[in-house]
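If you scroll down you'll find the structure; I have some questions about it.
As you look at this complex, bear in mind that one protein chain is not there, while each of the others sits in place.
Moving on to subunit A:
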């Protein structure tokens, strides 16, 4: 539930209306001048049909310099950002050779494994020498190394499931697994804010898709009851199977899913649960085992657990964990396993080392320290931002915190002003988020120290005052006032 000041909502609609009007006027002129210049398509159809690229041309291009900024170093707590300039209002962006050292508040490196690590990096380099960067083969042919086998075993043990299967890319894990798990005649019920990879996989499966209100178990129950009683669309036969898909942490909101209630409802109506832990695995929970550990859900209750290694483990790829029969089935049907090149061996070694560090199997307590630090950092940062009067979304303990901006003009302003002060943030706008709810998303990491967080808070506070995004009043500094009173007395 997001609370918006009413005047801000009106102003945001008006701003978008103005932007659309100007965009359409420009398009009108483009059409008029385009009539005179010759069209070199020679009978081929144009690539963009109708007005599909209107948003891209007229809104996104104005603020293109806030996205896709190239970096020239590893995404640690600080990184080198390459400066760019544009002479034709963002149609082309030229890179310069100047770099700017910025505080990194945008990478998903929750435990800090994205930077060279004393345990993981030597082992990854050794495996690079031993196994070479690519297996040059799919898993079925010649691409299964001992590292892949070991990785699958480690992932299964880490999550408390019977077996696991890993893929080279996280997005592909969702979009290639869903069509294999469910097909026409099945029902997929997915949270309204699920990630694009889940939406693509669900659409590709051919099953009927229904959406329930974000994180509302009562609405999920309502949708389930309605769908089970009606059956398949025209024939009204019973559904072949029902899968409910939720995520551990929603990356645009920073809130956890209400897993205990949702699992209870799925058990009641005999639907399968698919949990996508892309952001929560490794970063949440006392030992980093994800949202199941945090919310006290038995991993055996979740039928299919999916996750990615790109966030907390500092590598690439994704996994699916489940029962032995499920993984066996996936191994001979999933096209990502049969035809796609297997994960790069040094990447697999990085994940194995990262899991060992998290569990403390490397002989140190660095893993536990990292987990504690990311939790402390997130809670401290979130509470400080809320005290300053920003509207911050997300639950406590979640390292993802979106700061609401709303107005479209504040999106590039926030990004550029923070960059001037050497803080790099990620801003998100329509259509990745709803029209009204544009935000700046901060991702904290265990490698951020307290001083860096304080610097970031100072910069964000300055920029927030400049832009007027402190929608809730800042809390009065009661302690200072009390001290002043005491001194006077």
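Points to keep in mind about this one:
Keep in mind that, in the parts below, a contact is a pair of C-beta atoms (placed from the backbone, for glycine too) under 8 Å apart; a residue touches a chain by one contact, two chains touch by 3 or more; residues count from 1.
FYI, contacts and distances are computed from a predicted model.
One chain of the complex is hidden; its UniProt record names it "ORM1-like protein 3", one of "Red chlorophyll catabolite reductase", "Peripheral myelin protein 22a", "ORM1-like protein 3" or "MICOS complex subunit MIC10".
The residue from A:51, A:92 or A:462 that touches the chain not shown here is A:51. As for the chain not pictured, it touches subunit A at residues 1-7, 9-10, 13-14, 17, 48-56, 192-193, 196, 199, 211-214, 219, 430-431, 434-437.
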